[in-house]
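For this view, one protein chain was removed and the others were kept in their places.
We just call them A and B in the order they show up, numbering each chain from 1.
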Amino acid sequence: METALKISLFIPCYVDQLSPHIGIAMVNVLERLGHEVNYPEGQTCCGQPAFNSGYFPEAKKVADHFLDTFADADLVAVPSGSCTAMIRKFYPELYQDSPQAKEVSELGGRVFEFTELLVNQLGVTDVGAKLNGTATYHDGCHGLRELGIQDAPRKLLENVQGLSLVEMDEAQSCCGFGGTFAIKFPQISTAMTQVKLGSATQTEADYLISGDPSCLMQIGGYFSRQKSSIQCLHIAEVLDQQ
Amino acid sequence: MSQSTNPTSQFQTDANRVTADVDRRSFLRSSLRGYQTTRNATQDRFLNYESARIAAGDAKWEAIENLDVYLAQFADKLEARGATVHWCSDSEEAREAILDIIKQHDAKSVIKSKCMTTEEIHLNDLLEKEGFEVVESDLGEFIVQLRDEAPYHFVFPAMHLKKEEINTLFQEKLKSINTDDPEELTMVAREVLRQKYLSADIGISGANFGVAETGMISITENEGNARLTTSLPKVHIALMGIEKIIPRLEDLALMLPMLATAGTGQHLTCYNSQLGGPRQDDEIDGPVEMHVVLLDNHRTRLLADPEQRDALRCIRCGACLNVCPIFKNVGGHTYGTTYQGPIGSVITPHLRGLKDWKHLSHSSSLCGACSETCPVKIDLHHHLLRNRRDAAGKGQGGLAEKTLMLGFTIVMRRPWLYRLTGRLGKLGHVLTKPIHGTRIDPFYAWKKTRDLDDPAKQSFKQYWKSRK
Partner (left out) sequence: MSRDAILGRVREALSVKTDAHVREVAKKSSHSLPVLANGPDGRTQAVKEFLPFVGESLEDHIAAFKVLSDKLQTEFIVVPTIDSARQTLDELRQKHQWERVGIHDHELVQSCVDQLPVEFLNTSSNYDAHALEKCDVGISGCDALIAQTASALVTNHSAGGRALSVLPPHHVVVADASQMVTTMADGFAIIREKHHEKWPSFISFITGPSRTADIERVLVLGAHGPKKLTIIMISE
């Protein structure tokens, strides 16, 4: 551990409301590593729901608020690949021809998804966590394809004591969430998760782990409805296990 | 396919049916998994597949961004060697042009090799109505034609059918022997079609590429049916969209392996033929006439879109369908379009109207598997997002959605209101308990198949406050 860093948290709106424990786990891990964590209290949402529905001007208004809130942050940690992608990849598109373009792209360079922050920015692959059992990892599409996050979570999980990692065939297939897609086309969305369940079940894993709370909402919601014994966990929760 | 005229509700209904058919879905999935394994192995042989994608993509960019110049060159060169070029603005013009040629030759029967563009202009319907015998010679196309169905996938037209179903079909329609051996079934089709090639007056083909520099069309195939179609009948008609152009002959040396790798996982398909004109003076066989029918059919509308003209670079390899979770779970017919899958969802709203086809842009989780796989790096899933943007911008999302988004913006810009809403949400959750899981539950669409956690007793915000 070299220098302690000041890390600002962005806790996406639905994590704040539905699964705060994911945020809390992230705080615990970062603090355990000796960093100073702060939480800009004016924060709300990155604007992705509007953006993905095609309401770009509306999304930009929410993005404006995000920019104000995090203008002074050195380093921002986000427990979601999807929200990180929104900020790093899609904000620049929203602000393409605006005077804030530069500010936006600079901020994008300081915002990191939790596992890439740990591995690529902080150089940590072993956080000293322990969890017994077998796990399989689900790559959230935004983290994987917009940000190229693939190795970081696996490195971290390989170093969790007692945990063995088994890849499933469909690790990189979409879970079926996709925001409003899950509501507008529930039959397709659910069929996709059904495929995920089949693939995860084949690995005989105890846990399905992911870096994206929205995927977990979808996967967890379906798995529990199907009475699957697989427990769905966010990677921050796993890394927080002592 | 349902007969409903509204494309959106047809899509929903068919999607309901196919997603419920677990057996067919797993059949599709395992077939596409086979494709993926072969393709990965072929891709791994490349010294640098990523760079090859960029180079292939560049060739198509160059063609599309200078389409006027290259199209003119293409036509001039072809005409110089005795081919006739027809310029058609829409389906109707193209159908008329083709029908005229056929009538001029007093033809009876027409043999076709695979060409999605003829599906786009509904050529078979017209020709059959006019009393011509039209035979599809590609095996997959032949099968779906016998079933009176549209192709399921624009590269694998009959991929949805099991061999037993093809056996039944052949017995019924061709009075063939009872066999579900793919080899024997293929031979049945071979025998039937052999005679058709020899007797057909007209051969109709598509084109995978049009080489501007030399005035040639390039056709990619495995079966040899396109070669026979363009060798034996005395007239050859090729129908191609104006976007199929590539600048130089040598570009094919890259495009053809890319098309094969992405399309079927082969390092090269069996026959890649370049045809530039009818039989020349010093040649011994081949058609005496060659007609190239160039089709716009709203492609220029797509070209006028500075973002989405990108999609005109498509080489129709079908790779984006093969990796698409939507395609895998709803199948090809559900789309109700000539071009299925991600590329179809991107271009159909431009070719046939955003209002009726915007649902294709929404029926995607935007997972990006398509863009990741596209051999010419078309920004497919982001184009779906751009279609959504354009639909919303035109107010096509409806008032309710617009209001919802307005509300969303108002709340998310005001932390105090956000906090209040969170608290009200919790209250709402308690108050609406009696209707949870019923049809009037606002989360009905979600909860029908998925559980949903109750809002946490303490939000993260409250946790942070309490910690201080």
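Definition applied: a residue touches a chain if its C-beta (ideal position, glycine included) is under 8 Å from a C-beta of that chain, and two chains touch if they have at least 3 such contacts.
Keep in mind the model is a prediction, meaning the values are calculated, not measured.
Q: Of B:242, B:317 or B:411, which sits in contact with the chain we cannot see?
A: The missing chain is touched by B:242.
Q: So one chain is hidden, and I want to know which residue out of B:16, B:109, B:168 or B:273 touches that hidden chain in the complete assembly.
A: B:273
Q: Can you say which of B:9, B:51, B:104 or B:403 touches the chain missing from this structure?
A: B:51
Q: Out of B:202, B:232 or B:411, which touches the unshown chain?
A: For the chain that is not drawn, the touching residue is B:232.
Q: Where does chain B touch the missing chain, residue by residue?
A: Considering the whole complex, chain B reaches the absent chain at 31, 34-35, 45-55, 57-59, 61, 65-68, 71-72, 75, 81, 85, 87-89, 93, 137-140, 143, 156-159, 161-163, 166, 182-183, 185-187, 189-190, 193-194, 198, 214, 216, 222-225, 227-228, 230-232, 242, 247-254, 256-257, 264, 267-280, 282-286, 290, 294, 296, 300-301, 303-304, 306-310, 376-379, 382.
Keep in mind that, in the parts below, only the chains that are shown with their structure count from here on.
Q: Go ahead and note the Å separation of the Cα centroids belonging to chain A and chain B.
A: Each chain's C-alpha centroid was found; their separation is 33 Å.
Q: If we count contacts the way the header does, which residues on chain B are in touch with chain A in the complex?
A: 12, 15-16, 19-20, 22, 25, 29, 33, 325-326, 328-330, 362-369, 371-372, 385, 387-393, 397, 401-402, 405-406, 408-409, 411-415, 418, 422, 425, 445-446, 448-453, 455-456, 458-461, 463-464
Q: Considering only the defined contacts, which chain A positions touch chain B in the complex?
A: 11, 13, 15-21, 23-24, 39, 41-45, 47, 49-56, 58, 61-62, 64-65, 141-142, 145-146, 169, 172-174, 176-195, 217-218, 220-222, 224-225
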